[in-house]
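Excluded from the complex is one protein chain; the other protein chains are retained at their positions.
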Amino acid sequence: MDDLYRQYILDHYREPRNHGSLEQPDIHAADTNPLCGDRIAIDLNVRDGRVTEVRFNGRGCAISQASASMLTEKIEDATLDELRALTPQDVLDMLGVEIGPARQRCALLSLRVLHQGIGGPYTGRMDDDDDLDDEAAAQALKERDSSGV
Amino acid sequence: MDDLYRQYILDHYREPRNHGSLEQPDIHAADTNPLCGDRIAIDLNVRDGRVTEVRFNGRGCAISQASASMLTEKIEDATLDELRALTPQDVLDMLGVEIGPARQRCALLSLRVLHQGIGGPYTGRMDDDDDLDDEAAAQALKERDSSGV
Amino acid sequence: MKTLEPSMLAALAPREDFPILAREVHGKPLVYLDSAASAQKPRQVLEAMENFQRTSYANIHRGAYTLSEEATAAYEGARKKVARFINARNVREVVWTRNTTESINLVANSWGGANLKVGDVVLLSEIEHHSNIVPWQLIAARTGARLAYIPVTDGGELDQEAYARLLETERPKLVAVTQMSNVLGTLPPVREMIAQAHAVGALVLLDGAQSVPHLPVDVRALDCDFLAFSGHKMLGPSGIGVLWARRELEAMPPFLGGGDMIREVSLHSSTWNDLPWKFEAGTPAITEAVGLGAAVDYLSALGMEQVHAHEQALTAYALERLAAVPDLTVYGPPAERRGGVCSFTLGDIHAHDLATILDNAGVAVRAGHHCAQPLMERYHIPATARASFYVYTTAAEIDALAEGLMQAREIFAL
Partner (left out) sequence: MKTLEPSMLAALAPREDFPILAREVHGKPLVYLDSAASAQKPRQVLEAMENFQRTSYANIHRGAYTLSEEATAAYEGARKKVARFINARNVREVVWTRNTTESINLVANSWGGANLKVGDVVLLSEIEHHSNIVPWQLIAARTGARLAYIPVTDGGELDQEAYARLLETERPKLVAVTQMSNVLGTLPPVREMIAQAHAVGALVLLDGAQSVPHLPVDVRALDCDFLAFSGHKMLGPSGIGVLWARRELEAMPPFLGGGDMIREVSLHSSTWNDLPWKFEAGTPAITEAVGLGAAVDYLSALGMEQVHAHEQALTAYALERLAAVPDLTVYGPPAERRGGVCSFTLGDIHAHDLATILDNAGVAVRAGHHCAQPLMERYHIPATARASFYVYTTAAEIDALAEGLMQAREIFAL
């Protein structure tokens, strides 16, 4: 338990960084996790392909809100290309706690919203997680790697 | 087996009595057994509340067709009141062979059609077999009877 | 609020009947407090299905061989059990569906599609489950009908004055309300509400998803027109539900088309089978119907009055225990006017976090909007945690819940 609800998670939950919204954001995106109703909205200002300002708003559990708060800290000053390169695993690593399958969608909602806003690959919709070819390919790759070929 | 397919059943099946239709029948009724597609049509001429002529037409198994044939023989000359008083059990008794639950609807199709035509009680539709009150009442009656009160 | 009698502390049903209750979660004994979402199944139900599939399984109705006769008898026999359970007049008033949701969609599409015209009103309430809202939104969009809602009071009850007014001003064609709220436990006075609706010529559909599993429900005494419920919430299997309807079914056009619901099919037109099969297209959930029949036997043996009394006692006890947890808010009416459901929030801890922490203590509660987003909006809360009780629930399990909540307070430093 302490594992999941570490001090810094609760801290981000209760005192979220970059909380709020921008007056006239260059980019605005929002989405809901249909399974639990968690909601995140992200505003970005961007200059020369680089984030100059970021704010988020939302409601939901400690995991989803802390994840959003930490993500906004992480992406301050990043380029859009860097943001597009962010993977779900990066976000889970950033959180630094063990997250069970039922709560992963909470943890990844902020990335999903971010990528929806900037046209990144992780929209959390069809084809993202559930492509059987990708999986077959990944599996083949893994087998090749582990067989030492 | 011989039990079900006695000689006279096959005989009625292959040489149905009163087969055909009437020119301008006083009463015409037809129905299908939705479970198996068996079909019976019955024509009656009636004078003074009494059957003067009867014909049937149909297609289906030996049981349904023999039952119709035997029923038309049985009702020649009967009054409509007598026909309305006919019960499913009467028809099963008339057939004189043991009929399992799956084939009872075949055996009773002709009675159902007859009663539809003359406004008899056995239409084989809702309320006929499946009234829970009737059943409860019948059960209560039976219990009273058998308790010797 | 009366205190729990010691004799009520135990489960109503033998817990050994429920194999899953023997399992552990995170090294703790499972405390299953999510029966309102779906109930666990007694071995009597599992064995009935298992035996059926090992000895008598076949497709129904259309087979003139022994297995199919046996399967048909078991399937139709289960229908009769369910009909008796709700005191239907006639077996053929019971239509098998997948669940409450499909039952309501059936009425919305078939009855609604045939009877709703532009401007007609369907009256729902603010405490409805999505399953009793969305089907009406969809058919309203198709027909031009309009939805109106009976408001819920701050105390979690349906505002009866507003209801009387709405009947007068809106003249609804149908009132569709729940007999028990899955979030608040509210038990609206449906008997009176039905009489009032009939007085203005409206039909009444009852969402019985929570009531039929937990209370004695008598469709004749209630005098409702439609009743929808699910097998999986009443100790039965998933995949089977019921629509009961008094008489309206006869005039209603078919919903799904296909095998078994027809009388005769030609290339360009068809006629329909008798009730209830007219509404059962294709191979139905045969084994599941048999399982639901066994569940009804099990509940009947316990006695639905006893089931209700057991849950009310547990609920009274739970409300007492929860009242002792600081920062905790329970939503809904007092124990004597609610079923065995407690929704609550604890300080600023989100319901999902609560559920995760409780799970770690072996305690399974649901967290979220409980498919009742409009109700959540009404109370300005994003989500609640919900504990719900059934025949196998004990007071000791409610103690485990209360202890888990105290732990959550510690973890979140409340």
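Here the chain labels run A, B and C in written order, and each chain numbers its own residues starting at 1.
Note that in this section a residue touches a chain if its C-beta (ideal position, glycine included) is under 8 Å from a C-beta of that chain, and two chains touch if they have at least 3 such contacts.
As the structure is a computational prediction, the values presented were derived from the model and not from experiment.
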Contact list for the unshown chain, restricted to visible chains: A, B, C
Sole residue of C:170, C:288, C:311 or C:397 that reaches the chain not shown, by the stated touch rule: C:288
Omitted-chain contact residue, chosen from C:58, C:200 or C:414: C:58
Contacts of chain B with the absent chain, listed as residue ranges: 1-2, 4-5, 10, 14, 35-39, 59-63, 65, 100, 103, 106
Sites on chain A contacted by the missing partner chain, in the whole complex: 32, 34-37, 100-103, 124-127, 130-133
Chain C residues touching the omitted chain (full complex): 19-20, 23, 25-26, 30, 32, 34, 37-38, 40-41, 46, 50, 53-59, 62-68, 98-102, 104-105, 108, 126, 129-131, 133-138, 147, 149, 230, 232, 237-241, 254, 256-262, 264-270, 281-288, 352, 355-356, 358-359, 363-368, 370-371, 373-374, 377
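Convention: only the chains that are shown with their structure count from here on.
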Most distant chain from chain C, judged by the mean position of its C-alpha atoms: B
Chain centre separation (chain A, chain B; CA means) in Å: 72
Geometric centre distance via CA averages, chain C-chain A, whole Å: 36
Rounded Å distance between chain B and chain C, as computed from the means of their C-alpha atoms: 43
Multi-partner residues of chain A (at least 2 other chains): none
Junction residues of chain C - those touching two or more other chains: none
